[in-house]
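And now, chain A:
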Amino acid sequence: MEPLYLVLVINLIVWIGIFSYQFYLGQEIKKLKEQSKLTDNRGQ
Partner candidate 1 sequence: MLKLIFKIFLFLWLSAVIIGAFLYAPLAKGLGEYTRVLYFHVPMAWITVVAFLMSAIFSIFYLWQKNLIFDHYAVVSNQFGILFSLLATITGSIWAKVSWGAFWNWDPRETSIFILLLIYLAYFALRSAIELPDRRAALSAVYSLLAFVTVPFLIFIIPRVYSSLHPDPLINTEAKIQMDGRMLLVFMGALAGFSAFYLWMFTINKNIVQLRSQFEEKEF
Partner candidate 2 sequence: MNPKYIVGGLIIVVFTVWAAVSFNSSLTPYVSIKEAKERGDVVQLKGARLDQGAFNIQTNMFTFQLGDEASGEQIHVIYDGPKPGNFDQATHVVCVGRYEDGAFHATDLLVKCPSKYQEEGTKI
Partner candidate 3 sequence: MHKIWFVFRKDLLQEFNTRYAFNSILLFALITLTAVSFAIGTYSASDEVKAALLWIILFFSAMSGLSHIFVKEEETHTADTLKLLAQPYQVFAGKLLFNFFLLIVLELIIIPLFFVLMNFEVDSLPLFLLILLLGSFGLAGGGTMVAAIISKASAKGALFTVLSFPILLPVLIIGIDATKMVIQPENSASVYLSLQTLFAFGMVINTVSFLLFDFVWKE
């Protein structure tokens, strides 16, 4: 493979990694937020 494409692929992999991590983090936070709402409601 040409170095240019190699670098491109590495870049894309890094980008996919960062994106998936952000995405995962976003979903987790969403879950936690819903949970905290539920406990709030139960408390009232």
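Quick note on selection: all candidates are chains of the complex that A comes from, given by their letters.
Definition applied: a residue touches a chain if its C-beta (ideal position, glycine included) is under 8 Å from a C-beta of that chain, and two chains touch if they have at least 3 such contacts; residues count from 1.
Please read these numbers as outputs of a predicted model, since none were measured by experiment.
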Query: In the complex, what candidate makes contact with chain A, out of 1, 2 or 3?
result: 1
Field: Interfacial residue positions of chain A with respect to candidate 1 in the complex
entry: 4, 7-8, 11-12, 15, 19, 22-23, 25-26, 29, 32-33, 36
